[in-house]
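Contents: one structure, followed by commentary.
Every protein chain except one is present and positioned as in the full complex.
For reference, chains read A and B in written order, and residue numbers begin at 1 within each chain.
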Amino acid sequence: MKQLLKEIRHNPLLWSLALIPVLFACHRLKPESHTLLWVLSVFAIVPLAGLLSLATESVAARTGDAAGGLLTATLGNLAELVIALAALRAGQYMLVKATIAGAIVTNTLFVLGVSFLLGGLKHHVQEYNRVNARFQVGLLFLATVALLIPSAVGEADSAAGAAFAQKLSVALAVLLLAAYGMGMWFSLKTHRELFASAASGESSEALLPIGLALGTLAGVTLLVALVSEVFVDSVQQAAVAFGMTPVFVGFIVVSLVGGAAEMGSAFSGARKNRLDLSVGIALGSASQIALFVAPVLVLLSHVLGPAEMDLQFWPGAVVMMLIATMAASLVTSSGRSAWFLGVFVLMVYLIFAMTLYVLPPRVHEIPRLHAL
Amino acid sequence: MKQLLKEIRHNPLLWSLALIPVLFACHRLKPESHTLLWVLSVFAIVPLAGLLSLATESVAARTGDAAGGLLTATLGNLAELVIALAALRAGQYMLVKATIAGAIVTNTLFVLGVSFLLGGLKHHVQEYNRVNARFQVGLLFLATVALLIPSAVGEADSAAGAAFAQKLSVALAVLLLAAYGMGMWFSLKTHRELFASAASGESSEALLPIGLALGTLAGVTLLVALVSEVFVDSVQQAAVAFGMTPVFVGFIVVSLVGGAAEMGSAFSGARKNRLDLSVGIALGSASQIALFVAPVLVLLSHVLGPAEMDLQFWPGAVVMMLIATMAASLVTSSGRSAWFLGVFVLMVYLIFAMTLYVLPPRVHEIPRLHAL
Partner (left out) sequence: MKQLLKEIRHNPLLWSLALIPVLFACHRLKPESHTLLWVLSVFAIVPLAGLLSLATESVAARTGDAAGGLLTATLGNLAELVIALAALRAGQYMLVKATIAGAIVTNTLFVLGVSFLLGGLKHHVQEYNRVNARFQVGLLFLATVALLIPSAVGEADSAAGAAFAQKLSVALAVLLLAAYGMGMWFSLKTHRELFASAASGESSEALLPIGLALGTLAGVTLLVALVSEVFVDSVQQAAVAFGMTPVFVGFIVVSLVGGAAEMGSAFSGARKNRLDLSVGIALGSASQIALFVAPVLVLLSHVLGPAEMDLQFWPGAVVMMLIATMAASLVTSSGRSAWFLGVFVLMVYLIFAMTLYVLPPRVHEIPRLHAL
């Protein structure tokens, strides 16, 4: 505990942790001042991300980078799962779907791209275990196929089509969960040795003891979930004030801020030449959302929700997921990275972001936070 | 001959060969009892598959695994060509196309996936010659492009579009045949050494002499063709009795049973750590159907048929072929296999099968065996 406080005292960024109680107070007292809440929540998430990164490194130093990356991704996605469940019970299926698609694309392209870029600016060429990268890309490909095939083969318009989508979604959700479970068993159990880290990298000097690190991980994840909820509540009105379209907010802004915590860990791993940690967080988080979070939400919507959520996504979102998967496949095939690979992946993300930013609001019939 | 009989006596599975005369007798006497004929023909194909697998191994032990795989695939596809010709002369173009697309997808995903899975459950990591795998994937990609481009570039609806598709199909058929011929020349003649087997594997103990093995191959292939014909005749009514949609039967059931013989060889090769044999059968059979069987049928339809068959496939089928090719490309890029790769490929196949299974019959305007 003393070490944690010492770390906080030495790291000025962490001082802004003080913003968190301010944020919660504001949320209670002035729930309608959305822009203030939005700005406060963005600034509150940054120090939490820093703290989470420190705790993750402390744990990863003991578990290895691949498992450490999975742990970070899982904690980050648990927070997203909690938020999505709240939206689900309110019947906001469109928001949930937009968040899922946005999180997959953001992790695959933005987190991976910035990691490659930041790592590449410090190190000339970086090596990482490409078996893990290809494994995660394969899982993403599987999820994309599961989202693509029903709309490519069937017809969504008719009433028969809707019933078909509903029935198929449950079966596909079970199948994706089974694939994810077997994939974890494969990578953590039967063929663990194939997923060992390629490069050693520097180990952090200031490690937390394992118990404190795990406690910090859990506590900070909870705080991130709470702050994120304020953020999601306020983002729509704030976005209008800043002149952003709802679809841009749903796909890009929510995903970027919602994933800030994992990103901190991924980027600091890349700087320390531990690219396996970064790749594990980026692609591991994307595949976990696609093969675990989304199917769980579909299945839970049959228990909890006012209506059933299906796996039919907006075609534009499916195309973006497919292209993100192909870009990740191109970039990770060699197991080596340099700064331009980061630029390449980020450019694909920028093309998506720019297109969604200028997309005229009337044209698309999709995820608008209006519908919330 | 004695050795063959001895093998049959020691292998209880082969006793069911006795079902074959029963099947033919029933077909003669009670041609309208479809469900009985269907069940009998499925059970008759299983022992034939076992016998074919034995003969193939005996031949492959002398020719090498790549050539042995090609031989098995060719014999299996000859049977399918014979059946398709019968359907063609009856003007059943939709059935022929459904069978072709289904056979390509089933070989690429199901046969490859089960081979990887069965092999991987026995052996921790298996190696195979990835040059051959990539070569076959390239041929499949070429065929998929030939089926995709006409519909992506032209318009199928108008009368001009139909004439365009007709004219183009003949040219594309000739081009695919030329590509296949040059590919065979490349892999069997000019660059044969690149296609040598990666791993030695166990050789079978009980090999048949080469003459007997070749004779068995030919004879069993003929029997498979005859039994398959009964199967195809009875499958539609039987499917209705079992509650399956026609499109599911055309794509999945016919392909699975029609390819049972090759599958036996592919799976037993994988168990014996001779994955080059399995990959050769799975991908070699798929590329042969796409680049040889389908073009030959198009060209023959101009000589034999009441009308011309073209190469315009149902868009959903083209998407499935494209995804199957991409999945095979992802999975074979390393030349190494473990059990989860098999699960991955099978999952893609399951997504296709599940989607076709729940597809409402009225929604699609495609391969229904009704049209036969």
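To be clear about the criterion, contacts are C-beta pairs under 8 Å (C-beta built on N, C-alpha and C of every residue); 3 or more make two chains touch, one makes a residue touch a chain.
None of the values given here were measured: they were computed from a predicted structure.
Note on the undisplayed chain: of the listed residues A:F43, A:W185 or A:F344, the one touching it is A:F344.
Considering the whole complex, the residue from A:L4, A:L19, A:A294 or A:L356 that touches the absent chain is A:L356.
Looking at chain B, the residues touching the absent chain are 134-135, 137-139, 141-142, 145-146, 148-150, 152-155, 158, 160-161, 163-164, 167-168, 171-172, 175, 178-179, 182-183, 186, 190-191, 194, 329, 333.
Within the entire complex, the positions of chain A that touch the omitted partner chain are 124-125, 315-316, 319-320, 323, 326-327, 330-331, 333-334, 338-340, 343-344, 347-348, 350-352, 354-356, 358-360, 362-364.
Keep in mind that, in the parts below, only the chains that are shown with their structure count from here on.
In this entry, chain A maps onto chain B through a rotation of 120 degrees when their C-alpha atoms are superposed, rounded to the nearest 5.
With centres defined as mean CA coordinates, chain B is found 41 Å away from chain A.
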